[in-house]
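FYI, not all chains are in this one, though none of them got moved.
Naming follows writing order (A, B and C), and every chain is counted from residue 1.
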Amino acid sequence: MDPTTLRELLESVARGEASTQDAFDALARLPFGDIEEAKVDHHRALRCGFAEVVLCEGKSPSQVRSIAREILEHGDVFLGTRASAAHFQKVAQVASDARYFEEPRILLVDRRAERPALGHIVVATGGTADQHVAEEAAISAEVMGNRVTRLYDVGIAGVHRLLAHIDVLREANAIIAVAGMEGALPSLVTGLVSCPVVAVPTSVGYGANLGGIAALLGMLNACASGMAVVNIDNGFGAAALASRINQMVAKA
Amino acid sequence: MDPTTLRELLESVARGEASTQDAFDALARLPFGDIEEAKVDHHRALRCGFAEVVLCEGKSPSQVRSIAREILEHGDVFLGTRASAAHFQKVAQVASDARYFEEPRILLVDRRAERPALGHIVVATGGTADQHVAEEAAISAEVMGNRVTRLYDVGIAGVHRLLAHIDVLREANAIIAVAGMEGALPSLVTGLVSCPVVAVPTSVGYGANLGGIAALLGMLNACASGMAVVNIDNGFGAAALASRINQMVAKA
Amino acid sequence: MDPTTLRELLESVARGEASTQDAFDALARLPFGDIEEAKVDHHRALRCGFAEVVLCEGKSPSQVRSIAREILEHGDVFLGTRASAAHFQKVAQVASDARYFEEPRILLVDRRAERPALGHIVVATGGTADQHVAEEAAISAEVMGNRVTRLYDVGIAGVHRLLAHIDVLREANAIIAVAGMEGALPSLVTGLVSCPVVAVPTSVGYGANLGGIAALLGMLNACASGMAVVNIDNGFGAAALASRINQMVAKA
């Protein structure tokens, strides 16, 4: 049974064409998400890889190509995260307008008309080595329709630059703070602003940083309140949360 | 030097009463947070225990009494988290209007005039055993001036009740989802709504739940995007973040 | 809307008493589990504490009493796991026929008519100290309608007694093997029989047993195939799985 036919099913019951027993049986098996109005399941699926945004890592290039083709048949945007050059080459076979961002490993096909970027999300990072994670966050947030300002460490100025741009920080509806090592940046940023802060621990560091666990634990145990944490190196996840916040404020 | 006198200092320089060298020396030592306009340091201090909100655990009852007395001399609200009955008794000696919430272990003195609660935060939990963490979140959020709806497991219905109240969920500006064991609730909730979700892992469970680490890891690795995580059992931290989000939307 | 009224809803649509739009709206919010036929959600809820089987640990005695009262209003059996004496006393106030098994910490109210126990589940344990976990499994399995044979270490004979009862082991449809320390029993049992084996690691031991993690890891890495593992000390969980297996075979 086609899920969009719930309304039709009810109407056929109303018209006496379907028995209540048939309708009952059909409904008992009907997935919640198939109910016409409920787009939520598609929404929820974002990260799991079967709609619009696809985690490419762990999938073969051919698999990603198939998924991209299917998504682009029904939609006009495809965002692949953690994509390799091999993923890109396969996808480019079915979408010649595919673009590949090498450092953040993002694979993008965007055929939508120009849209105004809404609100304001700041993506901050103190260390150059955290930049690829920050870019995953920034590009993902832009693809989701948000206006994004990058505050990366360029050259010598670190905390300096952060504070020099305090006006930018204070205009943000949400801030994504990316940091490795002991992961202190989000805590610092949270103390400077009143908007929500999304902390992204990175695997940058060595020794007892345990692949980012040290930064993750530091952020979870931060004194500063008003922040929350996503998985290690999960720039996309931070963008998805910041986008929810920013879109709500921008549309309020 | 009294931090609020920055403006006065500058004026005395302007009036020629202070030398630039004296001003320079004073400024070189002036903490950033003492600058009049910058309330942020107080904001940042919230969780660390030296302003308004105090983590009582690890402090002696006498220490908490001293802190409460000092805070209430300058302000009209004191919120103590993880407070014991002994903490309450000592604080009641200096604040007869202190209230104690036993299960969430909250100690509250609130002398503010009645204020309208802003916006809408939903605090959800499926399991009865997670309730004390959820209450820490809910009361904290209310003290911070947010309108809060509780969606706790009452009786048999769990997911049932959640879905039955989907209208409530969809009206929220932010949802706090509290869960122990495998920690699946936040992921489920995130899939049902478009507002940001703050996930709180609890230490409820046994065996390989590792004091809440299993729930924490589950939430960090959730497929659903649009959520972030605070520390295990950290109801207050979730409230602080949800409050930031809700206040921004409500005031937008 | 009352979930059991799905059929009625459809009938009122069929009778023209409800509009299809009203029905559509109701259905869009209707939890899957509320559909009459689908007992699965209740089934799934077993362990989460809102249906028949309640994990008492982490809940106050009053909370458990309320839950028990509600369950017993609609049903005739209540099984509480990890219950304390205090839980029992409160529940006994609303169910004078409540029984308490002290060592396995089980709280049981069973008002069902005598039923024949089906099939055959063996619960085996080599060490006396594992017995309370094994009893949680055995009693739970019995409450679920299975015939259970206990093969506990009584006195000196361990492996001896196991092998002496190899006929019993080979008649089982499922075996629950409970073990602490290095957790070798399930692997041994799996090698002796052809039925499925459910391994339960216990927290029995000391030092680097890490609260049962050593036994859990040992079982997960066992050479023997044909077994699977539940959480540390989770006798109930093992019973639930063994019951599913045994009921399927017995009813096949």
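In the analysis below, contacts are C-beta pairs under 8 Å (C-beta built on N, C-alpha and C of every residue); 3 or more make two chains touch, one makes a residue touch a chain.
Note that the structure is a prediction, hence the values are computed from the model and not measured.
Depicted are 3 of the identical subunits; the complete assembly encoded in this structure file consists of 8 such copies.
Criterion: only the chains that are shown with their structure count from here on.
The set of chains in contact with chain A as well as chain B comprises C.
In whole angstrom, the spacing between the mean C-alpha positions of chain A and chain B is 26. Computed centre separation for the pair chain A/chain C is 39 angstrom, with centres defined by C-alpha atoms. Taking each chain's centre as the mean of its C-alpha atoms, chain B lies 38 Å from chain C.
Partner chain B is touched in their complex by these residues of chain A: 40-41, 43-48, 53, 173, 190-196, 198-199, 216, 220-232, 236-238, 240-241, 243-245, 247-250, 252. Touching chain A in their complex are the following residues of chain C: 6-7, 10-11, 13-14, 16, 19-20, 23-24, 27-28, 31-32, 35-38.
Every residue of chain B that touches chain C in the complex is listed here, in rising order: 103, 126-129, 153, 155-160, 163-164, 166-167, 180-181, 204, 206-209.
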